[in-house]
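I have placed the structure first, in the form of C-alpha cells, so that the comments after it can refer back to it.
For this view, one protein chain was removed and the others were kept in their places.
== chain A ==
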Amino acid sequence: MTNISLEAPEVVRGQPYPGAPDNWKRFFTFSTDHKVIGIQYIVTSFFFFLIGGTFSMIMRGELITPDADLVDRTVYNALFTMHGSIMLFMWTFPVLVGLGNYLVPLMIGARDMAFPRLNAVSFWMIPVVGILMLSSFLVPGGPSQSGWWAYPPVSLQNPTGNLINGQVLWILAVAISGVSSIMGAVNFVTTIFRMRAPGMTWFRTPAFVWSVLAAQLIQLYGLPALTGGAVMLLLDLTIGTSFFAPERGGNPILYQHFFWFYSHPAVYVMILPVFGMYSEILPVHARKPLFGYRVIAASSILITIISGFVWVHHMFASATPGWMRMFFMVTTMLVAIPSGIKVFGWVATIWGGKIRFTTPMLFALGGISNWVFAGITGIFLGSVPIDIHVNNTYFVVGHFHYVLYGAIVMGIYAGIYHWFPKMTGRMYYEGLGKLHFALTYLGTALTFVPMHPLGLMGMPRRVASYDLEFAYWNVIASIGGFLLGLSTLPFILNMVSSWIRGEKVGNNPWRAYGLEWLTSSPPTVENFEELPIVVSGPYGYGRNQPLVGNTPNPELTEFPESLTQQQTS
C-alpha cells in the first residue's frame, strides 16, 4: 500500500504550479508573478533593441556615402521598415510595459496585477510577435518594405504574388502586438483603480503610477483603431477588399486616419511612463519633494485627453482640408502646456536640492535636457507652414529620434539603473554606468542633431541614396550612430556582471521614499509581508514624516560606503 499524502501541496500565489523554480529558470516559465513578467518583458525587449539597433547601423553605413552602394535598395527599404517596427513594437512598448509591470504593484502596495494570468498571456504574445517579424526575412520577397506606417497603396503591392509574404507577416505581428497591449492596458487600469493600498488616495499615488495610468488609457481608446486599420489592410492585401486600394475605388487617406489616430498618441504612451520615471528619480537624487506634484500628476491625464486630437498633424500635406489643418495645428501645439508644466516642475525640484550625479540621475537629467530640445522642435512641426516644408524630411527624423532616443531611451536607462538594486538586491558599477551615459549622450547629439539641418535643406526621409550636398551632415550622423551602437556595450557588461557579482546592498540603497523601497530587494513573491497602510504623500524628503502607518519608515540611514565614495569623489 502506497502512502498517500493528505496534505495539499503548498501553493504560493504567483507560482503557476507548486514547486515552480525559484532561480533564473523561472524567467523561462509561464510565471504569473508581475516581477518575473516585468523582467521577462525588459530582457526580451532588450534583445530586440540590439537587433533593431544593428539594422540602424547598417542603414547609417549605407548613408555614409551618397550612392546606394552598401545594400540594395530593396534591402535598405526592408531595413528601415523593420528598424522602425522592431524599435516600437518590440523594444519601446515592451520595455516600458515591463518596467510598469515590475513597479506599479510595488508602488501602490499590491500583491500582484489584477489579472496575473492575463498578464502572463500578454507577455508571451510578445515573443510570437518578434518571431513573426523576424521570420519575414526568410519568406520569398523578404520583409515588408513599406515603412512602419505601411501606407497603402505601397503596402498593398505584392511583387512575389505569394499569399504569405513579408507584409502579411508584418500586419499579423502588429495586430497581435495590439491585442497584447490592449490586454495589458486593461490589467494596468484595473490594477491602479482597484488595488491601491489602504490610505493611498489619488494624490498619494506616485507620479509614475499616474503616468502609467494615463498612458494605458491611451492604449484603450487608440489601439482598436490601429488594430482595426491593420485588419482592413490585411483584407485588402489578401482577399481583395477595397478599403484602401485606389484601383478598386478605395481611399488610402482613410488608412492614414486609422493609423495616426493611434500612432501619434502612441508617442505619449511611450513618453508618459518616462516622464513618470523622471518624476520619481529626481526627488530621490536631489533629496527634495517633487515640485508641483499634483499638477504634474494631473498634466499626465491632460496629455491623454489632448493626444486624442492631434493625429491629423501627420497629414498636413495629405490633401487635408484647410480647416482641419488649422484645428489640428492648435491642438497639436496645446500639448506643449502639460509638457511644459512637467519640465518646469522638474527644474524646480532640483533647484536648491542636494544633487548627486549617480548614473540614473545623469540619465534622467540628460533625458530631460534632450526632451526640452525635442519638445521645441515639436512645436515647429505643429505649425502648418513649417510642417509643409519639413514633414517627411530628416528634420522629422531628427525630432522624433530626439524624443525616442534622447528622452525615452535615456529615461528607460535611468529607470533600469535606479531600480536595478530593487530588482536584483545588488548595485551596478557606477564607473561603467557613467561611461555608458557619456557615450549615449554624445552619440545622441552626434547622430540626431545633424538630421535637423539635413531636413531643412530638403533631404527626404527613407532614401537609400541622396544628393552630394547632404553628404557632410550624413557622415557626422553615421559616426554618431556607430557611437550609439558602441554605447550599449558597457551597459550590457554592467548589467550582466552586476547581477552576478555586484555589491549586495540593502533594501533601500538610495534612501528613497516610496512603497517599493519598504520591501526586501529583490521583493518576495507576494511583495509585502504585511500590506502597507499609507498615511502620507510619496515624496516626503526633508520632512521626516512616516510614509506608512504599520511598518517602519523607509530606512534612511543605510547608504553603501563604496557608493558614497564613488559619488562624491
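Note that in this section contacts are C-beta pairs under 8 Å (C-beta built on N, C-alpha and C of every residue); 3 or more make two chains touch, one makes a residue touch a chain; residues count from 1.
We take it that contacts and distances are computed from a predicted model.
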| item | value |
| --- | --- |
| Per UniProt record, name of the chain withheld from view ["Cytochrome c oxidase subunit 2", "NADH-quinone oxidoreductase subunit N", "Branched-chain amino acid transport" or "Sugar ABC transporter permease"] | "Cytochrome c oxidase subunit 2" |
| From A:V128, A:V231 or A:V295, residue that would touch the chain that is not displayed | A:V295 |
| Of A:M59, A:A78, A:M133 or A:V403, the one touching the omitted chain in the full complex | A:A78 |
| Candidate in contact with the missing chain, chosen from A:I164, A:L220 or A:L456 | A:L456 |
| Touch with the omitted chain, as defined above, among A:M333, A:L493 or A:V525 | A:M333 |
| Residues of chain A (touch criterion as defined above) contacting the omitted chain | 67-69, 71-78, 140-142, 145-147, 149, 151, 153-154, 157, 159-160, 246-247, 249, 251-253, 286-295, 317-323, 325-326, 329-330, 333-334, 336-337, 340-341, 343-344, 347-348, 350-357, 365, 368-369, 372-373, 376-377, 379-380, 382-386, 388-389, 391-393, 453, 456-458, 460-467, 511, 539-543, 557, 559, 564, 568 |
